[in-house]
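See structure below.
One protein chain omitted, others in place.
In this document, chain identifiers A and B correspond to the written order of the chains, with residue numbering beginning at 1 in each.
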Amino acid sequence: MNQIIVYTVIILTGIGILAAVVIYFVSRKFAVQEDTRVSAVESVLPNTNCGGCGQPGCHAFAMAVVNAGDLSALHCPVGGNAVMKQVADILGITAVEKDPYIAVVRCSGSFEYRKKTNIYDGTGSCKIAAALYSGDTACSYGCLGMGDCVEVCDFEAMYMDEKTGLPVIIEDKCTACNACVKECPKDILELWPKGKKNQRIYVACLNEEKGSTARKECAVACSGCSKCFEACRYDAITMTNSLAAIDPDKCKLCMECVDTCDVHNIITANVTPEKIQQANEQRLKREERERKKREAEKLAAQQNGNETTPQA
Amino acid sequence: MSTGLLTVSPSPHIHTELTVPQIMKGVLLAMVPAFLFSVYNFGISALYVTALTVFFCIGMEYLIVRFIFKRPVTIFDGSAAITGVLLAFNVPSNLPWHILLVGSIVSIGIAKMSFGGLGNNPFNPALVGRVFLLLSFPVQMTSWPVPAASLSLDAVTSATPLGILKDGQRTGERIDQLMAGMPSYSDYFFGLHGGSLGEMSAFALLLGLGYLLYRKIITWHIPVSMIVTILAMTAIFWFVDPSKYADPVFHVLTGGVMLGAVFMATDYVTSPITHRGMLIFGFGIGLLTVLIRLFGSYPEGVSFAILIMNAFVPLINRYAKEPRYGIHHSEKRKLTPK
Partner (left out) sequence: MATRLHHKLKTFRIGGVHPEENKLSGQVPIVPLPLPKMVTIPIAQHIGAPAKITVQRGDTVKTGQIIAVHEGFVSSNIHSSVSGKVGIIEQVMDSSGFKHTAISIRVKGDDWEEYIDRSDTLVEEIEADAKEIVSRIMEAGVVGMGGAAFPSHVKLSVPEGKHVDHLLINGVECEPYLTADHRLMIEKPREIIVGIKILMRALGVKKAIIGIENNKRDAIETFEGLLKEESGISVEPLEVQYPQGGEKQLIQALLNREVPSGGLPADAGAIVHNVGTTYAVYQAVQKKKPLIERVVTVTGKSVKQPSNFLVRIGTPVIDLLIAAGGVPEDTGKIVSGGPMMGKAIADLDVPVAKGTSGILLIPKEESMRAEIYNCLHCGKCIEACPMGLEPYRLLLMSKKGNSEKAKEEHILDCIECGSCSFVCPSNRPILDYIRLGKTELRKTKKP
């Protein structure tokens, strides 16, 4: 009996030692030498592997950063400037500050405003529906409402609002990783600068139909009336194919255009109603002044005309 | 003229009638002849065992889906009922209810639902249950009531023909002499011998097979390749030495070969997906069955053979492909007219 135990112990120990030796040599032989900075960089990254930086994961990003030695073209939107500062410190190079972005939903066509014109009965995926036809409402530009974007969001920063049928972005959670933007077949989602004090403003419509058609398709569609365009003092609003669009780079967030929209489809974030009201009053006063000025000029011109060219 | 809103969906706009519930109903219907034979053979206890396993299996699936998955209840697709009947078909008719409960829990709980339910299980749930019971309760699982005593509840038990053969082999008796003392082939064919509930009557099972083929629920590939392999393999051994090995017809008609070939091996989920794969699968089952029966320590090997081949299904699916249009263009054999 004892003999059996002794043999067992010896044999098992022998196998163990042999295996250890083999493993030791194999690990030495096939060891992969990697720049230690890569793992250092990787350790400060969010490690969500979301792909928002354009690289296929955080490890690849870390390698790219170490190899590039320059941060101007590489930015981790999830970690933001704080993480990029850390990365820069690790590598001993200067960090490049980038404005934070956030995804915005550029459609306001909720169930209430945009009536269904048919029942979609295919697979519940926006991509599949978008490849089949223009959608289950009259508007062929609007959100299809099946939540492909919510599905791809790695940060639980989106949900579908059951009352409106539109996706909602949770400001605190959105990392601007671009996943939803890439997924949306109708290009409803767009990355937008988060803005000073997190304030931003955008037109939540993409309908390029003529005004009357657009309004027939959706009660809050941009009809291309150009009122906001005329109100803007900074040339930040452009009109193309009867659709207004705000250029975030030019926009000074004066909010004067917000109340010009008949269908209240210029959407603001983190702006108090008071500020919008103030801005509107300011605009109205300014317009009043300008109108008076114009009238005065006109009058003056008329009087001048009367003096120089007497009429019969 | 008012039609309300029209529906829009991608093509095709029509669908075959043969949907999952229809298929499950079809399989249940195909099991009716074998079930009736078992009631005829073993009396009320067969009915009792079948009803219990079906009840346990459906109940088990209901509980798991309702309280663990928290998903809509799936028991109405009929697959749990099929597992229940098949489990009953694979056990002796005098099994006590608590063993049946254990079998059902293993079948549905472990072999099916733990993988995600219908369509995801790698092994045939009823067979996993049966093998679990066979290993855990070897005595109860191998004492078979004799059909002759069918109407009395405390039936006399005896070994199966395959069991007798295996014991004979062990003690060195001549097989051909043993065979002479056993029931005739027509008794086997119609199911008048000892064994599990559903495996008795080859005739009843073939009726079921005919129905499944007629409804196009299964194809011929698995049953045929499996039975032909068993016939061929046992024939070789029988020709070599009839004193040591039983003849092929005996092998096909006894034990679980027919039940396995018709209902267990043809389970969609755990069998290969292409016709070529099915042929390989059936061949593998036949080969393993014969090897276990002739050289293993168990008298019967169909359950083990099917479970082992279940494990090979992903591999078979990977390599046994159907011919593709326009792919191996140059290698295509030209079909000669007539």
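In this section, a contact is a pair of C-beta atoms (placed from the backbone, for glycine too) under 8 Å apart; a residue touches a chain by one contact, two chains touch by 3 or more.
Predicted, not measured: the structure shown is a model, and the values here were computed from it.
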*Considering the full assembly, with which of the depicted chains is the omitted chain in contact?*
A, B
*Contact with the hidden chain (one of A:64, A:93 or A:128)*: A:128
_Using the touch definition from the top, which of B:16, B:171, B:243 or B:297 touches the missing chain?_
B:16
_Residue by residue, what part of subunit B touches the chain that was omitted?_
1-3, 5-16, 18-20, 22-23, 77, 116-120, 219, 268-269, 271-275, 278, 321-327, 329, 332, 334-335
*Hidden partner interface residues of subunit A, rising order*: 117-118, 121-123, 125, 127-128, 131-134, 136, 140, 209
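We take it that only the chains that are shown with their structure count from here on.
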*List of subunit A residues in touch with subunit B within their complex*: 116-123, 128, 132-133, 136
*Which residues of subunit B touch subunit A in their complex?*
5-10
